[in-house]
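Every protein chain except one is present and positioned as in the full complex.
We just call them A, B, C and D in the order they show up, numbering each chain from 1.
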Amino acid sequence: MSDRLVEILVSSFMRILIPGIKVTVPLTLLSFLLSVFIGLLLALVQVANIKVLKEVARFYIWIFRGTPLIVQLFIIFFGLPSLGITLNAFPAAVLAFGMNLGAYNAEVFRSAITAIPKGQLEAAYMIGLSYPRAMARVILPQSFPVAFPNLFNNLISLLKDTSLASSITVIELFTSAQQIAARTYEPFALYCEAALIYLIFSTALTWLQRWIEKKLVWESSENDKDKDKDCGCGRNKAMIG
Amino acid sequence: MSDRLVEILVSSFMRILIPGIKVTVPLTLLSFLLSVFIGLLLALVQVANIKVLKEVARFYIWIFRGTPLIVQLFIIFFGLPSLGITLNAFPAAVLAFGMNLGAYNAEVFRSAITAIPKGQLEAAYMIGLSYPRAMARVILPQSFPVAFPNLFNNLISLLKDTSLASSITVIELFTSAQQIAARTYEPFALYCEAALIYLIFSTALTWLQRWIEKKLVWESSENDKDKDKDCGCGRNKAMIG
Amino acid sequence: MLEVKNIHKSFSKVPVLRGIDFKVEKGEVVAIIGPSGSGKTTLLRCISFLEKADDGQIIFDDYTHDMVHISKRDIKKVRMNMGFVFQSFNLFSNMTVYDNVMEGLVTARKMDCCEARKKTFEVLEKVGMLDKTKNYPGELSGGQQQRVAIARAIAPDPKVILFDEPTSALDPELTGEVLDVMKKLAKEGTTMVVVTHEMGFARDVASRVVFMENGVVVEEGKAKELFENPKEERTRQFLSAMSKHE
Amino acid sequence: MLEVKNIHKSFSKVPVLRGIDFKVEKGEVVAIIGPSGSGKTTLLRCISFLEKADDGQIIFDDYTHDMVHISKRDIKKVRMNMGFVFQSFNLFSNMTVYDNVMEGLVTARKMDCCEARKKTFEVLEKVGMLDKTKNYPGELSGGQQQRVAIARAIAPDPKVILFDEPTSALDPELTGEVLDVMKKLAKEGTTMVVVTHEMGFARDVASRVVFMENGVVVEEGKAKELFENPKEERTRQFLSAMSKHE
Partner (left out) sequence: KKEAAGTDLLSQIKERGKIVIAMEGQWAPWTYHDESGALVGYDTEVGKAIAEKLGVEAEFIEGEWDGLFTGMDTGRYDIIINGVEITDARREKYDFTTPYAYIKTALVVAEDNDEIKTFEDLKGKKTSNSLGSTYADMAAEYGAEVQNVDTLSETIDMVLSGRVDATLNSEDSFYDYLKEHPDAAFKIVALTEDASEVSIPMRKGDETASLREAIDKALSELASEGTLTELSNKYFGGDISKK
């Protein structure tokens, strides 16, 4: 590797990493939050079998899963202004990524909810809970750990997909690499460098995933031992004696 | 919509659809075949717990899942020539997409294989099958139906991802739309048209998926009834009488 | 106290219940026995509206409801006075033993928290699970889980409790601890309907036994009478098959 | 014929088998009984090398093997002469009943196809499953599946067949049909080791009974003797607990 190339790579590292931290990371996280919200909504509407809304949800999912993400980005950024809605690049990107991933997360949540044994819902009914209550108190809390690995895989995919935001003027990790490449005419080396930084980010996410998954098991840990619903009427077992 | 725009959209429809059929579809299918092969290999190596190969497989998966696909495309197309391997654009794209998706399919196969109850392998051992035989005769045939829905979802994602091949000079569906947009200066309309064609393709794939899934259940259907292993020694039950 | 009339139920055109009439008086323990597939589970599920009957009435708590056209509100009202113990326990796996019992009192019945707490400890003591209040269901043996499930069912003092083969998912040694709890409840005068394959339990504990087959009640009567002197040939056959492997 | 000596096995430091000696003669039916968790399943799994013992020898077919250092080839050789019937049947769900039985003969033992075919029909007739040869396991009841699993195990004429609670996953009414098949095999002189909770079966069919607890053999002896006159206090307790709910 020539000295010039080494120098370019070294000097550009921080100039790629910083937009990565300042733009790619918040873009990824905000889009992900939005996608979880949309996905949950779409899943609930389908699982609860609400007539028209269910069809709307299925249509939404069909469109967003059936067309390329890049086109969705373009439509939201360049197309919405003609409807009088002009979003800045960053919020437009959050909206596009969030809506797109929402369609995928909907399926994740739906299958996680379906995976909860039917007996749990029936038991909830039989102790007198209504459907929404049973969902909120019993089914959803059990679905999250099931959905979690897939949600997280989607998060990691999203991280890499945010590189598409460069096409609607968001200056994130990959755009920064492209900018330097455009000046130095070394795209190959700089893309590899960007890939390395993506690899660091996604590896960190994978570790985070494993760490959270360990915590997500229903099992009484030591500090759980005092977590029973406290009613402020004393914890004295003697009262029942 | 102006007459001019309508005319552009109408006249360009076939000019986008045809490269879609001639390039996007074969590119998708060939890459998918490769990815299934690679994925299966990576999964088997991991499940069988073969020492060094297992680490290699995990490294492969880590790299290919941790970096953006576009970078992988660039490295295979622009980077391999410096190692003396110069592939044409189309085979390079097949290789890149196949290797990338292979990393994802590896996980699909791995979890499908792990999903088969342990008892199946143990029963195979106890009737005298070796590990490779047990895999080939019992575990894999049962894993395929489990893996199938996820493999197919990956196929649909791949279909849309092939639009990235335009960056390494493959003229496929999306590139064709871009070419027309470059002359008519109507990128937005043409991208929507391309999206529509992707939607048609992916919807067709979804139908195909449902149709195949229906066939994939182990259940004796009518024409199954004569499918027992025939040994050419007659099918006469009387012989045991 | 609880009466159902003329329940019909088919699954995809196959009739499973074909006109069941069935009655439980306050304080009674009714055992429902019968071969596999005879519709015992389906009957309990129709009574508790987990399955929608195709026809039939239910009289519960002095109200008569049509089982097909009953409103969601009425279903909830019926369930508020009914306990159900499932074959597979169905404890809420995201809640501790304590919260499993509390849930029905506090969230569903808006009971005062102090009172609910007291009640929860009371029923958990009754089933002998006071030492596991802070454990999650996954940490308990099958027998322990079923005892908690019984505590959860009896905590709101329901008018009747339905049991669907409460011990058939348990190892023989764990079966005993659950049956003991149920015997205790029976002695205290709890109204119970128990689908069971445990002939010993049916004979000794039930006040009345109902023998079902093919979606109809073949024979019913006092437990002793039915066991010692079945009127129907089919009942006789079934009872002798059941005792063969004991 | 089959003998194991001094088997030790721990799971994550918890000892489950603590020095088991155990022997089966040709033509014998040995029942292994004992409370849940006593290590019965683990014992069968160690004998068949589904679990690797921490210590122990096995003498089978006149060969002595160290159970820790045995080679893959020797394991396969042992298994070729051993049948195993699982609690959960474990029929190959991707194969028809016919292929389930054929597989061990043709693929594993390279038996001539005609001969294998003949043998397959023969054993399927023995378990009364000739009318379901072309069905997949998912289409059969539990009892039928277990009968096919037995056919699969006996087809290669193994020297010994191990059964791990073959009926405990079955409804009481289906239990009978499986036990009947096993009785038939016993009468024909098949060498069998049966872990079971069916005391009736152990008493009537087994020539010898082994009572295990906590990873050791507490008592063993002729079936009649052990049931009617157990020497150990613990055996007496267990037997009375088991008969209580029958």
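Here, a contact is a pair of C-beta atoms (placed from the backbone, for glycine too) under 8 Å apart; a residue touches a chain by one contact, two chains touch by 3 or more.
If you're wondering where the values come from, they're calculated on a predicted model, not measured in any experiment.
*Asks:* Of the residues B:S111, B:S130, B:N150 or B:Q178, which one touches the chain left out of the display?
*Replies:* B:Q178
*Asks:* With the full complex in mind, choose from A:R15, A:K118 or A:R183 the residue touching the hidden chain.
*Replies:* Candidates A:R15, A:K118 or A:R183; residue touching the omitted chain: A:R183.
*Asks:* At which residues does subunit A meet the chain that is not included here?
*Replies:* Counting over the whole complex, subunit A touches the hidden chain at residues 78, 81, 86, 88-89, 166-169, 171, 175, 178-179, 181-183, 185, 187-188.
*Asks:* Residues on subunit B that touch the omitted chain in the whole complex?
*Replies:* Missing-chain contacts on subunit B: residues 11, 15, 74, 78-79, 81-82, 86, 89, 166-169, 171, 175, 178-188.
As a working rule, only the chains that are shown with their structure count from here on.
*Asks:* Return the chains common to the contact lists of subunit A and subunit B.
*Replies:* none
*Asks:* What's the farthest chain from subunit B if centres are computed as the mean of the Cα atoms?
*Replies:* C
*Asks:* Please compute the C-alpha centroid of subunit C, do the same for subunit D, then give the distance between them in whole Å.
*Replies:* 36
*Asks:* What are the residue numbers in subunit D that touch two or more other chains?
*Replies:* none
*Asks:* What positions in subunit A touch 2 or more of the other chains?
*Replies:* Residues of subunit A never touch two or more of the other chains.
*Asks:* Counting only chain pairs that touch, give me the topology of the graph as line, ring, star, complete or other.
*Replies:* Contact map by chain: ring.
*Asks:* So which chains actually touch one another? I want all the pairs, not just one.
*Replies:* Chain-chain contacts present: A-B, A-C, B-D, C-D.
*Asks:* Given the complex with subunit B, which residues does subunit A contribute to the contact?
*Replies:* Against subunit B, the touching part of subunit A is residues 62-63, 65-72, 74-75, 78-79, 156, 160-161, 163, 174, 187-188, 191-192, 194-196, 198-199, 202-203.
*Asks:* Give every residue of subunit D touching subunit C within the complex, in rising order.
*Replies:* Listed in rising order, the residues are 35-36, 168, 171-176, 179, 197-198, 200-201, 241-242, 244-246.
*Asks:* What residues of subunit D sit close enough to touch subunit B in their complex?
*Replies:* Touch list, subunit D to subunit B: 48, 50, 76, 79-80, 82-84, 86, 88, 90-96, 98-99, 102-104, 106-109, 113-114, 116-118, 121-122, 125, 130, 133-136, 138-139, 149, 152-153, 156.
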